[in-house]
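One protein chain omitted, others in place.
In order of appearance the chains are A, B and C, and numbering begins at 1 in each one.
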Amino acid sequence: MLEKFRFLTAGESHGKCLTAIIEGLPAGLGIDVEFINSELKRRQQGYGRGGRMKIESDTVEITSGVRFGKTLGSPLTLIIYNKDFENWQKIMSVKAEDETDEKSFSTYRPGHADYAGSVKYNQKDLRNILERSSARKTAIEVAVGAVAKLLLKHYGIEWHSEILQIGKGKNEEEFHSEIDSAKSVGDTLGGKFEVVYENLPIGLGSHVHWDRCLDGKVAQAVMSIPAIKSVSFGNGEFGYEIPGSKFHDEMFLKDGKIVRKTNNAGGVEGGMTNGEPLVVRAVMKPIPTLKTPLNTVDSSNMTETTAHFERSDTCAVEACAVVAEARIACVLANEIMLMYPSDFLTDKV
Amino acid sequence: MLEKFRFLTAGESHGKCLTAIIEGLPAGLGIDVEFINSELKRRQQGYGRGGRMKIESDTVEITSGVRFGKTLGSPLTLIIYNKDFENWQKIMSVKAEDETDEKSFSTYRPGHADYAGSVKYNQKDLRNILERSSARKTAIEVAVGAVAKLLLKHYGIEWHSEILQIGKGKNEEEFHSEIDSAKSVGDTLGGKFEVVYENLPIGLGSHVHWDRCLDGKVAQAVMSIPAIKSVSFGNGEFGYEIPGSKFHDEMFLKDGKIVRKTNNAGGVEGGMTNGEPLVVRAVMKPIPTLKTPLNTVDSSNMTETTAHFERSDTCAVEACAVVAEARIACVLANEIMLMYPSDFLTDKV
Amino acid sequence: MLEKFRFLTAGESHGKCLTAIIEGLPAGLGIDVEFINSELKRRQQGYGRGGRMKIESDTVEITSGVRFGKTLGSPLTLIIYNKDFENWQKIMSVKAEDETDEKSFSTYRPGHADYAGSVKYNQKDLRNILERSSARKTAIEVAVGAVAKLLLKHYGIEWHSEILQIGKGKNEEEFHSEIDSAKSVGDTLGGKFEVVYENLPIGLGSHVHWDRCLDGKVAQAVMSIPAIKSVSFGNGEFGYEIPGSKFHDEMFLKDGKIVRKTNNAGGVEGGMTNGEPLVVRAVMKPIPTLKTPLNTVDSSNMTETTAHFERSDTCAVEACAVVAEARIACVLANEIMLMYPSDFLTDKV
Partner (left out) sequence: MLEKFRFLTAGESHGKCLTAIIEGLPAGLGIDVEFINSELKRRQQGYGRGGRMKIESDTVEITSGVRFGKTLGSPLTLIIYNKDFENWQKIMSVKAEDETDEKSFSTYRPGHADYAGSVKYNQKDLRNILERSSARKTAIEVAVGAVAKLLLKHYGIEWHSEILQIGKGKNEEEFHSEIDSAKSVGDTLGGKFEVVYENLPIGLGSHVHWDRCLDGKVAQAVMSIPAIKSVSFGNGEFGYEIPGSKFHDEMFLKDGKIVRKTNNAGGVEGGMTNGEPLVVRAVMKPIPTLKTPLNTVDSSNMTETTAHFERSDTCAVEACAVVAEARIACVLANEIMLMYPSDFLTDKV
């Protein structure tokens, strides 16, 4: 849990709704619901997504913490209703009397939380794990991140992200062709992407204690996205082969101001923002639900079998980058509030 | 701060001592001081280190929390005295009347905390930043991690680490030759390494909330090591090019038990340990203090200059791997204590 | 925030709903919605409440974390809808375009958060403070506490509470007559009450660090109830006049077990439960909204005036005791989960 920008999220993939409560925002921050919804829309798009994503359109409802378009300083509640809940009402019922084994399953899906989760929580029906471990829950995190971004916007901070590689593809045309090829054989693909935040104040984070380092906090936020398996700053992934004389970002003066010609450090030195753009790279693993199923085990009778197929995305790297952007926004909003007084916002900084 | 295995560390690079307090350990854990010292020794070794490291030998003193070789359940204090403090006593004095500008400096060293730290903490003498941002502070973290490892040992957990690449070198002979070459031209090198923890219980961490995911916590712990710029799990760094059909670790049965033939996930699925070895890879950037100095700026008169040279290591990847091992041990000890009852340890599990 | 039983609550007094998310519960805990609703009902009753309370009846909706009557280990969302929201929809609208000054006010109510809150959060319309500082928000806390109680029940823990004094009254008949008298002159009354938890395991909390002491955690949970101004354990409030020879609870043996004849310590020694009933006493101040208004200041024009009257309760001590019970349940549930393994519950302990 972050110190100032505190939030909890909740919700099952096919439950009634996803919910988040955010605690710690200053009063007076303008909350633009359309912006939040546009972020939700960005998460649902991208080449390689299945049919469901293209049709559905998540929207957020705010039920606390905002009045007449501005935050009150009190906790915000964000809700995203599941538009398909009608069809799942019985299967996901809260009530004991509705118990059913419809849609239950017992075959572990490699790459998912099914196995470890069912051991940890002592569950026979793997749906009881799937429902919370699904990527569906990242929708509400994108909404939370959108609120964080509104705070960052207030401070003039900007951001963008970019897909760097999918399979062997390194540009948009190649991405599409890689995805098409994978799709044609029932396979899936991951990808590498980059998120950049600019105009950050110098000194977010700190070198004085390990758990205050900005890079550590960002790494946690991004690595805990279900599909992310690698996180780097700047050219850090190549830090083993670039010698010191080339890696470190030399400092020069231009018009009396400190400037750099490179940003291999990705904007973080000593666990703090250094005035250069914050550049975070991450690798998403391929989606683990494949049309060509993987070998696995059925836990109900402990026999070898092949994995259950549920979803039809081939590649979701664009969505994943949106989630990473959101997660990083939360960390930065927290640090901004630790650096600046944050009980209320004035019109300008 | 972790929930159960809580600790704070303190100490300047040339101060009297480094100190840590660990709070939350069970009573009855055997504390082997020789083991802690051997870990401190491991941190000081490795091909490519300068003269100072080879001579000095850190040792820990425990001043609380342990009696007759076993923990009491109360906080442990660990202290590592600086053997060279006599020469720094005046320069690092706590007393106002000792103020001096001996050893002060004003030239930012690229790749260090100097610039961002001095802006954040409003310091003119960059030594006031250097002293805490130095890698020296990782010594006490290794001691803390050694205590965590003693808890892990009690549960039968094992670990090792390995250097994977330095420059273009991929084995020990090549590492030495890469380091020798860099040293001969006054340059420095980073490296890639892997830390492995085995025999972990299934289900450490959780998929239910982002800040409970084990991979996120490990990523924070490793990425906040000053020189680390990239962290991955298993083959996660290549997750963008390995298709789903090859990436995910299929499950089979052998003698009635679930087994896998691959471990691309690095032992983490859904933010939890899955019974396979936990494999964490990280990239250390090259040491930023070079004999061939980098271009930079002198903050005292805002002129361009070249960076100050203080230390003489060429490569410290082995030490960095020891620090990463220690940091990961702390995260795992915390998770173990969240999973098992942890007020006191019985002799066997 | 507690370490294991984590929760955030949200909601304005006249907003659409109150919401809570609870994170950290074990899987397999039976969730009896009727029990939660009966707790909500208890909070709405008691001699001295105004008309609104008697008519309304809060009920909870659970939208995540529970399936077929049992927890999943994932976060629970609890929602209590405001049955009167229709009449407040415009006044409490999230949308900027609905801005209105209907129901706004500027006269500070002594004893409320109005003054400090409006300074802290820079608000002109004191409704923006009133809406979150209202006792209304304790409804969702009672629901959260009811979930905690279900966990405590599983471990055989029991509880009850009792009103000790209202005005000069010391029994139920006297309470009623005190309340009737106060009501007849437009005044209000506080009271003193006691909450008792029994069958707790020995050793909840700890003496080893100040922020792990059970009494401190309970004191925080109870003192932060808006109207509570005093908290004691056992006969602690009289600890200044009872000498040591009489205060401390001597230990004897009965059938080979340790027994005590007194419980002045209220079940806590050294910051830990000691096997005796946990006895927490608290004093609620009188309700600050009086029919006979208090002198105060109008912030809009900085003139002296008298306070705004909104609510009609004369005494709410019974409700306050229910809230205290709930808060203490949360602290105890957290400590239980720190003491016992808590990923899933077995049928029996």
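Please note the rule applied: a contact is a pair of C-beta atoms (placed from the backbone, for glycine too) under 8 Å apart; a residue touches a chain by one contact, two chains touch by 3 or more.
Everything numeric here is computed off the predicted structure, so don't read it as measured data.
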item	value
Contact partner of the left-out chain, one of C:Glu23, C:Glu39, C:Asp125 or C:Asp215	C:Asp215
Residue among C:Ile166, C:Leu332 or C:Leu345 touching the omitted chain	C:Ile166
Residues of subunit C (touch criterion as defined above) contacting the omitted chain	1, 8-9, 108, 110-117, 119-121, 129, 132-133, 141, 164-168, 182, 187-192, 202-203, 206-211, 213, 215-226, 228-245, 247-253, 256, 258, 264-266, 269-275, 283-288, 290, 292, 294-297, 302-304, 327
Interface residues of subunit A (partner: the chain not displayed)	3-4, 23, 73-75, 203, 206, 208-209, 338-341, 343
Residue numbers in subunit B that touch the chain omitted from display	1, 6-12, 15-21, 23, 26-28, 30-31, 33, 62-70, 72-77, 92-100, 120-123, 128, 131-132, 343-344
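Just so we're on the same page, only the chains that are shown with their structure count from here on.
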item	value
Any chain in contact with subunit A as well as subunit B	C
Most central chain, Cα average position	A
Label of the chain whose CA centroid is most distant from the centroid of subunit B	C
Separation of mean Cα positions, subunit C and subunit B [Å, integer]	44
Chain centre separation in whole Å, for subunit C relative to subunit A (CA means)	35
Of all residues in subunit C, the ones touching two or more other chains	23, 73-75, 343
